[in-house]
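Heads up, one of the protein chains got dropped from this complex, but the rest are sitting where they should.
For clarity, chains are labelled A and B in written order, and residue numbers in each chain start from 1.
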Amino acid sequence: MQTQSEIGYNSKIEGDVIITRVDAALAWFQKNSVWPMPMGLACCGIELMAVGASRFDISRFGSEVMRFSPRQSDCMIVAGTVTYKMAGFVKRIYDQMPSPKWVIAMGACASTGGMYRSYAVLQGVDKIIPVDVYVAGCPPRPEAVLDALMKIQEQIGREPILSKLNLVAKLTGAPTP
Amino acid sequence: MATVQDIQIPDPATRTAAALEDLQDMQGEKMVLNMGPSHPATHGVLRIVLELDGEMITKAEPDVGFLHRGDEKIAENMTYTQFIPYTDRLDYLAPLANNVAYALAVEKLLGIHDQLPPRCQYIRVMCAELARISSHLLGLGAFAMDMGAVTVFLLTFTEREKIYNLCESLTGARFTTTYTRIGGLSRDLPPGWADQCRKFLEEVVHNIDESETLLTRNRIWVDRIRDLAVISKADAISYGLSGPNLRGSGVEYDLRKAKPYLCYRDLEFDIPVGSTGDCYDRYLVRIEEMRQSVRILHQCLDRIPGGADNRSKEPINVADGKVVLPSKQKVLSSMEELIHQFMLVTEGVNCPPGEIYFGHENPKGELGFYIHSKGGGTPYRMKIRSPSFVNLSIIPKIFPGCMMSDSVAILGSLDFVMGECDR
Partner (left out) sequence: MSNLDSAQSLKAKFGDLISGPSEFRGEITLSVADAERMAEVCAFAKSNLGFDYLVDLSSLDHYGEDPRWTVVYELRNLSTNAELRLKTDVSEEKSELPSVLGVWATANWHEREIYDMMGLRFKGHPDLRRILMWEGYPYHPLRKDFPLAGKPTNVPEVAFTEITPMEGGPFVTLPSSGDAVSREPRVRTPEE
């Protein structure tokens, strides 16, 4: 639990009100509802299903729905071997996701090609899409995948969302820099 | 008071023919729909190009190969033992069964497949049957989830987590176990494993019962998959189907009974055979196979030579220094074992020149290894006859005439996995 220094909160005085920065609040909303886009290609896909099942519940982290529609998801989890034949489709689906978007490369095959050093396997999905977190393992334990999700959440927590959106400029009508 | 009439249900052949007749009347403009490689993660990366006339499918062309990783070419460059992890990832829902199949194939090439110690045989049968339960549970869960019954998925996954616990204490990994070795196993049963297994078997029967209560006599379930995609006996044999798909169509053929290997001759179990060949029959065959696997596991646990904790120190490996790694103390002290260890690790098991084919009854069907060896520790050619590859080839035959939403049901009932299909 990291303490947000942006929050000035004294329950005796304010009651149920938190004073914080808009960035921190937006980041808090965003990171606790990361909807994954499961790109379950091979054996890691089965571990991804196990992460979503009842023992290692991913919905307690906010990833309640595993949306198979890229337009409605935040984070793509590439789980499994990416072959050259499949690579174009992975890229196409990544392009369809609206920003902000993150990518978790789950498992050895997605990170670097894994133990399949052959003519048909793309040696790492980071050759076609930018990856935020790599998870090692073949397949990684579900706890490792949840740890990767938590790292993504930390990363979202640090992002300056407001300045990215130029929201203040749009609201006040000032000319954008 | 209305008269009570019997509902006339003609046999499936008549019903299918009548449906096809209706299809002829509805010809119109066709639409091509791509059921893309990015599926809900269960069945993996399969692409089907459908030609639709309204809701009715008129043509279906599957496009496989999105998970082709080059296993067969990799096998030509590896020793037999180095290839075992690749066999895990073939049918990744039942990796123990693949390991057993591969080890048996190489042992047949070596000629020692009938010299395996009995304890090793019993443990391998237990592994294969656990894998069968695991694979059918997931097949059932994914099938039901795709049809909308999400509860069954969560129920079956709870049981699979228990199987994962068993695998983890036995082999060290939840799945991708790499447990068998050429000539035996990598390690013996850990203490307390048999009790854990018995406890699991009691619970899994309740869980299968619960899933059956939810599905088997459920009006929606039966209406959706009864008489869907009937595969006739002749078609099933001609298209080379195997496993529950073949047995669902009425062909009573199971490799465990037809060509018994390991200790299946001494075990009592039945083979469920369907009568119609529709999706409902295949579903029922898989449920019953799970129950029979539980029966086999109980017999194995009762009869395993040496008992569950191996008090009498029964061997689990063939006693041949040229095949199995010798124990570490001998390696470090005696010359002969040192040489054996060196040769086995660098060159691999020295197999005689020749070729064999060995088919194993995997949960998905018949997993076969055709190994052509020119001597030495690496195969010259290894062909993996994967059941899912062959099972999928029947799609262009059974999809036309079905509705768009039936396609998911048919794919679920065929129960294939792309890691095996594409290798």
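Please note the rule applied: contacts are C-beta pairs under 8 Å (C-beta built on N, C-alpha and C of every residue); 3 or more make two chains touch, one makes a residue touch a chain.
A quick note: this is a predicted structure, and the numbers were derived from the prediction, not measured.
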Residue among A:21, A:71 or A:117 that touches the chain left out of view: A:117
Contact residue for the chain not shown (choose from B:134, B:378 or B:407): B:378
Omitted-chain contact residue, chosen from B:215, B:251, B:297 or B:323: B:251
Residues of chain A (touch criterion as defined above) contacting the omitted chain: 84-85, 87-89, 91-92, 113, 117-123, 128
Interface residues of chain B (partner: the chain not displayed): 64-65, 68, 70, 72-74, 77-79, 82, 108-109, 111, 235, 237-240, 251, 253, 258-259, 346-348, 350, 354-357, 359, 366, 368, 370, 372, 375-378, 380-381, 383, 385, 389-390, 392-393, 397, 422-423
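Here is the rule we go by: only the chains that are shown with their structure count from here on.
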Chain A residues within the chain B interface of the complex: 38-43, 45-50, 53-55, 68, 79-81, 83, 85-86, 89, 93, 115-121, 138-139, 141
Touch list for chain B against partner chain A, complex: 36-42, 44-45, 65-70, 73-74, 85-86, 88-89, 92-93, 138, 153-154, 157-158, 160-161, 164, 174-176, 418-419
